[in-house]
Structure formats: structure tokens, C-alpha cells
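One protein chain omitted, others in place.
Entry: chain A
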Amino acid sequence: MSLLEFLQTYGSLIVSGTWVTVIQFLLAVVVAILAALTAGLGKLSKNVLIRGVAITYIEIFRGTSLLVQLFWLFYVLPLFGITLDKFTAGFLSVGLNIGSYGAEIVRGSIQAVPRGQYEAAYALSMSPARRMRRIILPQALVLMLPPWGNLLIELLKGTALVALISVADLMFQTRQINASTFLSAQAFGTALIIYYILARFLITPFMRWLERVMARRLGRA
């Protein structure tokens, strides 16, 4: 079967799978950013309890396998009375996993903002929360964009694992097609290309654009 015929036959399945992958990606991004900001700020907190929770989260989610985390959220949590549907368990585990890496980026870029900026904000009698929100975070944001670009590509590829708990994403559909037709080269080849296109032509240009916008806000562009 030629690739064209393959696409004509299975195109709709692949499109629907891609759509699910995109939705999983977007929801996981939201989870990852929220988790990274919370844990990154938490790790810088003076409060031992807050810092402890943040470090525990980062250690667990960065130190163990994403696949195991996915299975935990989907298969083990119900044993403790928390049942998540597969779609939620999917983007939640991918988001929390990538968020733990993101937390270190957030912490690192906050600490990379020059000391003088804290001191100038302090000298204007700003409260710690206001210093962070108005002065430090906007500058840290600019510093953290390039590493986040990397992480988001990692996150997109991570979403392929949700196929293993039967979320009907691109990987899931591809495996289904392969199982019923044995057209492995066409099936997995198409998936490969779609993942690449999403990463290379959507995520990367978007992050570049964001970097330019932020640079302009600093009056540097």
C-alpha cells in the first residue's frame, strides 16, 4: 500500500489521534507551568514546611519514571479512593513530571536575577510578595524561556506514553492501525513525522516569538 493510499484510508484516525495529542499537550503544559511555578517558588521559601513539600514533589517526579507515574495515577490511586479517568490521568502525570524539571528552571532563573534588583525593590519598601511579582518574576520569565522551549518539546514527546493507558492519542491510533494492518513503516513513519512537525514547526516558532516579545518588553529588540 502506498503512503498516499495509507493516508486516504487511515487519515481520519490519525487526525483524530493528533487532535487528542494536541489537547493532552496543551492541558499538560498548563499543569506543568502551574506546578513548576509553585514548586520553584516553594523551594525558595523560608518556610521549612513549604520548602519540604516542594522538594518532595520535585524529587519524586523528577527521580522516577514518567511511565510508572502514569500507571500510579491511573491504576494505583483508585486503591486509595481517588479515581481519575484516563484522559485526566494522562495529562496530569505528564504535566506533573515535566513540571518537576520546570521547577528547577523557575528556581534557577529567579536566583539569576541580579541581586541589585531585589535591593532596589527593597529600597522602595516593596513587600516580599510584591517584589517577586512586580520586579523579579517578570525578569526571571525572560531568562527561563529558552530552557522552557526545550522542556515543552520533551513534554510533547512524553504525551505519547498516555497511549499505554488507552487515551486515544496519536500514538494509540498508530498502534491500532499497526496491529490491524501490520503496515508498521507507514504507521509509525507517519507518527514520527507528525510529532516532528508539531515540535519543530509549532512549539519552536511559538517559543521564539515569545522570546522576541519578551525581549521587546525589556526594550532590547
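We adopt the following convention: contacts are C-beta pairs under 8 Å (C-beta built on N, C-alpha and C of every residue); 3 or more make two chains touch, one makes a residue touch a chain; residues count from 1.
Here is the rule we go by: contacts and distances are computed from a predicted model.
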| item | value |
| --- | --- |
| Candidate names "Na(+)-translocating NADH-quinone reductase subunit D", "Cytochrome C oxidase subunit IV", "phosphoenolpyruvate--glycerone phosphotransferase" or "Amino acid ABC transporter ATP-binding protein (PAAT family)"; UniProt protein name, chain not shown | "Amino acid ABC transporter ATP-binding protein (PAAT family)" |
| Among A:V30, A:L124, A:A179 or A:V213, residue touching the chain not depicted | A:L124 |
| Sole residue of A:T88, A:Q139 or A:T204 that reaches the chain not shown, by the stated touch rule | A:Q139 |
| Interface residues of chain A (partner: the chain not displayed) | 114, 116-117, 119-128, 130, 134-135, 138-139, 142, 217-220 |
